[in-house]
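Can you keep this structure in mind? I'll have questions shortly.
Note that this complex is displayed minus one protein chain, with the remaining chains in position.
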Amino acid sequence: MKKEWPLWEIFIRGQHGLSHRHVGSLHAPDAETAILNARDVYTRRNEGVSIWVVKAADITATAPGDKGPIFEPSETKVYRHPTFYDIPDEIGHM
Amino acid sequence: MYAQMVKSTGQGVKSRDEMSAEERDFQDKVDADIRIEPRDWMPEGYKKTLIRQIGQHAHSEIVGQLPEGNWITRAPTLERKMILLAKVQDEAGHGLYLYCAAETLGVTRDEMTEMLLSGKMKYSSIFNYPTLTWADIGAVGWLVDGAAIMNQVPLQRTSYGPYARAMVRICKEESFHQRQGYDIMMRMARGSEAQKRMAQDALNRFWYPSLMMFGPSDANSVHSEQSMAWKIKINTNDELRQKFVDQTVPQAEYLGLSVPDENLKWNEEKGGYDFSEPDWDEFFDVLRGAGPGNTQRLTDRQKAWEDGAWVREGLMAHAEKKAARKVAAE
Partner (left out) sequence: MEAKFEALLRLGDNALILGHRVSEWCGHAPVLEEDIALANTALDLLGQTNLWLEYAGEVEGKGRSADDLAFLRDAWDFRNVLLVELPNGDFGQTILRQFLFDAFNLLNLRALTGSSDPRIAEIAEKAAKEAAYHVDRSSGTVIGLGDGTDESHRRMQDALNLLYPYAMELFITDEVDAEMAKAGVIPSPDTLKAEYDALVNGVIAEATLEKPEAHFGHRGAGKTGKMHTEHLGHLLTQMQWLQRAYPGNAW
């Protein structure tokens, strides 16, 4: 009979033009209530213009052990960054 | 502080040679100020100590709603009523953020709540003291929140990511709490004779309990040594207590109130005040639950939890019915 309300992860768009950002979590029986709870818990100081809620159990994440194969290969691809290229000062901003 | 006397493994800090390879990697990360995240490997003792500490901190926020909530219905003006309500509401929010941080370690909020209600987990001794007059609401904001902030600001850099992030949010929100308390004290210290007496009386009663919030000296505690190595405790209790006294005494002077300590004296050499230790026997009694305060607080929390069971169950049952109907319709 006793059943804890599921946990929801809360994402809030702080200002128009920005992405939603994870701000924390809370409990709610369903998604609709999670939105209302998020409004009451996480926007008390005028912090948001839009809210996403995602059931914590529905999130799929990378495992910490995969860090090497997943993220390290990009470390050596230095040519993807503008600082890789030397442009003479005379050319000005590029 | 809000988490007083949290026990760690009790083993003392392991030397690098005694550590396993995993433990060494872990400690290296902590030393390099790289945050530990929920799915990272961590020593069992680290996890257990964190659950105790964050849990105790969260419980303190929730129980801490009660002594201040005691005056919401008696606040003297509409503005004071709104300020106090918003503040006590913040405490509920802070408890919520902290429970969520602890939940990332594999313990649920309901489990932690049950442990609070059965007395298995503690909350800060300070909340067992009664708020008798309106000036106590000023003193709690000024002294209790002031002491809490001392501890919470450094915890924003604590090694466990979810805890550190909760503390960042909490510190940001707390910044008005101490100020509103001092604002009440200023008004009273400049008010009628009765108000001045009330303000002094509140300082008299809350001074030593506030000093106790930092916990007894832990210069030689193995628990504290381990917690500091793990960066879930940043300063010693004595450091923080000294800082608190040094900061608070001039504030009391500004109010024209006297700190109830005849040994209080500026010490030029150490660049801080000398002051009397609180009565640590009292501290241990109160922490263990002696006195009417503890019984009243726990009874209130138990009642809220039991009276609310049908609401939590009812809303969950409705959510399940709704979900089932949706599936049936598809």
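Going by the order they are written in, the chains are A and B; count residues from 1 in each one.
The rule is short, and it goes like this: contacts are C-beta pairs under 8 Å (C-beta built on N, C-alpha and C of every residue); 3 or more make two chains touch, one makes a residue touch a chain.
Since we're looking at a predicted model, the values are computed, not measured.
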Touched by the hidden chain, restricted to displayed chains: A, B
Residue of B:Gly12, B:Pro76 or B:Gly119 touching the missing chain in the full complex: B:Pro76
Option touching the unshown chain, where B:Ile36, B:Leu50, B:Val107 or B:Ala319 are the choices: B:Ala319
Touch criterion as defined above, residue of B:Gly12, B:Gly106, B:Gly191 or B:Pro250 at the omitted chain: B:Gly191
Touching residue (missing chain; options B:Met5, B:Met42 or B:Ile62): B:Ile62
On chain A, residues whose C-beta touches the chain left out of the figure: 5, 26-29, 32-33, 36-37, 39-41, 44
Positions on chain B contacted by the hidden chain, ascending: 62, 65-66, 69, 72-82, 85-86, 88-89, 92-93, 95-96, 99, 134, 184, 187-188, 191-192, 194-195, 300, 303-304, 307-319, 321
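Here, only the chains that are shown with their structure count from here on.
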Interchain centroid distance [CA atoms averaged], chain A/chain B, Å: 28
Chain A-facing residues of chain B, complex: 37, 39-41, 89-90, 93, 96-97, 100, 103, 108-110, 165-166, 169, 173, 309, 312-313, 315-316, 318-319, 322-323
Contact set on chain A toward chain B in their complex: 1-5, 7, 23-27, 29-30, 33, 41, 44-45, 61, 63-64
